[in-house]
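Got a structure for you, written out below as structure tokens; questions coming shortly.
Every protein chain but one is kept in place in this view of the complex.
Order of writing sets the chain letters: A, B and C. Residues in each chain are counted from 1.
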Amino acid sequence: MSEIDREKLLDIYTRTMKVNRTDEKFRELLMQGKVAVMYYCVRGQELVSAAAMAALEPDDYVVCTYRGQGEQTAKGIPMEKWWGECLGKATGTCKGKGGTMHITDPETGIMVTTGVVGSGLPIANGLAMASQNNGDGKVTLVSFGDGAANIGGFHEAMNMAQLYKLPVVFLCQNNRYGEHTAFADHTDSPNIGERAAGYGMKGVTVDGNDVNAIYPAMADAVDHARSGKGPVLVEAMCYRMMGHFFGSDFSYMPAEHLAEMQAEDPLPKLRKVMLERQFTEEELDAVVAQIDADIDAAVQHALDAPLPDTNEIYKDVLEETA
Amino acid sequence: MSEIDREKLLDIYTRTMKVNRTDEKFRELLMQGKVAVMYYCVRGQELVSAAAMAALEPDDYVVCTYRGQGEQTAKGIPMEKWWGECLGKATGTCKGKGGTMHITDPETGIMVTTGVVGSGLPIANGLAMASQNNGDGKVTLVSFGDGAANIGGFHEAMNMAQLYKLPVVFLCQNNRYGEHTAFADHTDSPNIGERAAGYGMKGVTVDGNDVNAIYPAMADAVDHARSGKGPVLVEAMCYRMMGHFFGSDFSYMPAEHLAEMQAEDPLPKLRKVMLERQFTEEELDAVVAQIDADIDAAVQHALDAPLPDTNEIYKDVLEETA
Amino acid sequence: MAEITMTEALNKAIDEAMAADDGVFCLGEDVSAKQGGGVFKVTSGLTEKYGEHRIRATPISETAIIGAAVGAALAGQRPIAEIMLMNFVGVCMDQIVNHAAKLRFMSGGQTPCPIVIRTTTGVGVGFGGQHSDMLEAWFAHVAGMHVVTPSNAADARGLMRSAIEANDPVVFIENILCYGLKAEDPGVDYRVPLGKAAVPKEGSDISLITYGRTVLDALEVAGELEKEGISVEVVDLRTIAPYDEETVLASVRKTGRALTLHEAVRPFGTGAELAANIQEKCWDSLKGPVRRIGGTFAAVPFATHLEQAWIPTKGEIVEQIKASVGKD
Partner (left out) sequence: MAEITMTEALNKAIDEAMAADDGVFCLGEDVSAKQGGGVFKVTSGLTEKYGEHRIRATPISETAIIGAAVGAALAGQRPIAEIMLMNFVGVCMDQIVNHAAKLRFMSGGQTPCPIVIRTTTGVGVGFGGQHSDMLEAWFAHVAGMHVVTPSNAADARGLMRSAIEANDPVVFIENILCYGLKAEDPGVDYRVPLGKAAVPKEGSDISLITYGRTVLDALEVAGELEKEGISVEVVDLRTIAPYDEETVLASVRKTGRALTLHEAVRPFGTGAELAANIQEKCWDSLKGPVRRIGGTFAAVPFATHLEQAWIPTKGEIVEQIKASVGKD
């Protein structure tokens, strides 16, 4: 497997840090009480989202979950609109009506962010069906968790996607927990990737903490789907390094698990790869500095932005046919 | 694999013919217009149901579908009660309120007959969970079709049963069609049996037209479940030799399929095995003659039976707390 | 002009919509030519014209069916998804209610979800407890969607065309017993606007408000009572929700009496909303309380005579009307 070219690697690094710095900033704001909303941390899963988005074309479709910050920012939603939505402002992607669990931004391909576990997969099939019907060549990627792999919608969507050879990539971010329940307590099979075989589908399980494993796997899956060969299930092994949502207790996580998790942190690993590939500390720091500056500006913009008009509760219910 | 002992073989033959003669009689009554109700023919699947029921203990639980005549009669529901229900009489298992699609007879272990595809599997888990909780040693067998293997409930039930090692046998009667849709048009994997692997479950695909294949497989699965080793998925390959329900057109079935189906008819094959195992034509004919006599008596009893009281529509809605 | 059955009317409306807009496609169990064009034949002949991609026979996977319709709609297409029988919405309410109906609102208007969910049901066919329910009240209680049901072939053609063109989800309920109903073919491109009720019979003594199959019973009863000097106005909602309040209230203000009628069980049914709203908005014109008729509050029984006893009967309608107008 040929190595990732430097330009793409820098792209992945940039997206990864964008996700990570956004996550850090969000936790900082919550910690300081400057913001009080539901937020599902993505610490530990930054690389998976970044690699997946880096493997897509700008106009490809993405369906994600409440824990979708990674896909959303890495796919390129303008930060001001993203923060605006998370803070419930009129400037948000959804005018503050959707919120952190329901970010939608068709311009960047973020078509649905669902809060119902597993419900994104069937919808992803539909986006891909439209592409298959009208031949626009787009690929749809849907991200979901290990826990979601046990709900009916996963099964129905997998079977239907394979039956029609839809251009979909099913990305299961196996962060070892579904809310408070550990993988082994909700699933008795060794992994999720092998479930693909039961549908006649291509499936792989890869290390989501190693850029040289996850990116090639994602790029390969996207090519497979785009070329008309049908859907692919990619299970990315990773860790949820925080509680289920910001502030939620995670005392239920055993000490060994926490230790194992720390050792596998994708960020130091990625930094190491970058240095091996002759990127300098200075270059990498500059990337992060720029991201931080952009985030600070976006956050300030969102904090200063107006609230949505109260009449918004009556709008966008049905098409206004005045 | 040791051969089936003669006594068990005769038991299977008897149950098989009971299912078959009941099916023939039902079609005769419908054809003659003596009865006008929904009936889902089981022609071609008699042996699968008979072998499965022969592998169970009398007090084991069974969950089946609208196409459950085989399980119901082979498990031993008194014929008068069975026919009474199908004819909507007060003497029926459910006082005529359930009907052909909803036969329930706890005394013989027929706990639920559901008309909603795939809904029996999660319920079977519950019956088995009760057995696991109270240690009664019962096994629950749930029968469903190939089409049902693509609905969410199948997936959720399989995963949960394996996670808890529930004493359940999942019997998929793959009769090659889901209503009007051929297997290859609803599923892209070679079979359903292999899906078990995705749950870490034991799964097998067997010839449901060969008693020497299906019975050992069922007996083995029941032992496995009863011994606490967990659930088993058994896919029995068979054919639906009639339309989806009595009277429904099956012009959509290709000629080759019909020919292949005729060649695999389980009844002549079973008869051949019986003769090879030294049962005489006379013995076998006598078995069928007795069954026919019993069925005729039960049908007559049901035809003569009273209709349920009209007040029944207000009863059994909630517990009467007078 | 020629007569058409409701089945033909639905087929023609879908055919025309597919011819007019490449984005319109059908998906559901057994809908394609290979399966004979749907178990009720509504999509027959369409695969031959538009191909397998636009008439997709699906696995038995209602969640995936509705989910796919939602996704395709977000991408700009106009899917017509079939749920074979209405009770099966029980396995896919999440996609319909939490997604299809809410995505326009939750996205701040960015992603409307123009899908039609066709489904059939009805009491009186001997299908029993899990295949006969009318569940329109569930959807009527959900913001962001339309609930429609035709009582005749002409409306079926016109409502289906409008439903496909609507830019929001529409649950389109077809009553099994109505597929064979015949009517003058209203012709190509006929449309019945969503949200507009019809008044198939005018009257002055009482407003009988109903929809779907029971409109037939209502008209029969109205005809009979006419002879006895009781003038019944029959209102056919056609769109159950959001319904045509203007027509309903105008009718009741005129007659001063109202009776609601539906096949769905009475408690917490759509008749409750109609009655509640009527008594609030027409209080001064009402000569007596609004009455309601609905199915028996129990699962639909199998035995024929039980099933018939379960359904609202014409006798019951007559009785309620007479009690309301004070004659018997």
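By definition in this document, a residue touches a chain if its C-beta (ideal position, glycine included) is under 8 Å from a C-beta of that chain, and two chains touch if they have at least 3 such contacts.
The structure displayed is predicted, hence computed values, not measured ones.
Enquirer: Given the contact rule set out at the top, which of the displayed chains would the hidden chain touch in the full complex?
Expert: Counted over the whole complex, the chain not pictured touches A, B, C.
Enquirer: Which of these, B:Ala128, B:Cys172, B:Met218 or B:Ala236, touches the one chain of the complex that we don't see?
Expert: Among B:Ala128, B:Cys172, B:Met218 or B:Ala236, only B:Ala128 touches the chain that is not shown.
Enquirer: Could you tell which one of B:Ile12, B:Cys86, B:Met111 or B:Leu270 touches the chain left off the display?
Expert: In the complete complex, the chain left out is touched by residue B:Met111.
Enquirer: Taking the entire complex into account, which one of A:Val19, A:Met79, A:Ala128 or A:Ala148 touches the absent chain?
Expert: A:Ala148
Enquirer: Taking the full complex into account, find the residue in C:Pro59, C:Pro79, C:Gly109 or C:Gly144 that is in contact with the omitted chain.
Expert: C:Gly144
Enquirer: Mind listing the chain A residues that contact the chain we can't see here?
Expert: Residues of chain A in contact with the hidden chain: 36-38, 88-89, 94, 96-102, 114-119, 147-148, 150-153, 178-182, 185-187, 249, 251-252, 307-308, 310, 312-314, 317.
Enquirer: Extract the touching residues of chain C with respect to the undisplayed chain.
Expert: Touch set of chain C with respect to the missing chain: 63, 87-91, 93-98, 101-102, 105-106, 128-130, 135, 137-138, 140-144, 241-242, 264-265, 267-273, 275-277, 279-280, 283, 288-292, 297-299, 301.
Enquirer: Can you list, in ascending order, the chain B residues touching the missing chain?
Expert: 61, 63, 92-98, 102, 104-106, 111-112, 114, 116, 119, 121-134, 140, 152-153, 156-157, 159-160, 163-164, 312, 315-319
Heads up, the rule we're going with is that only the chains that are shown with their structure count from here on.
Enquirer: By count of C-beta pairs in contact, what is the leading chain pair?
Expert: Comparing chain pairs, contacts are most numerous for A-C.
Enquirer: Take the average of all CA coordinates in chain A, do the same for chain B, and state the distance between these two points in whole angstrom.
Expert: Using C-alpha averages as centres, the distance is 45 Å.
Enquirer: Once you find the CA centre of chain A and the CA centre of chain C, what distance in Å lies between them?
Expert: The mean C-alpha positions of chain A and chain C differ by 40 Å.
Enquirer: Any chance you could list the residues of chain C touching two or more other chains?
Expert: 58-59, 61-63, 91
Enquirer: Which parts of chain A, given as residue numbers and ranges, touch two or more other chains?
Expert: 152-153, 156, 159-160, 163
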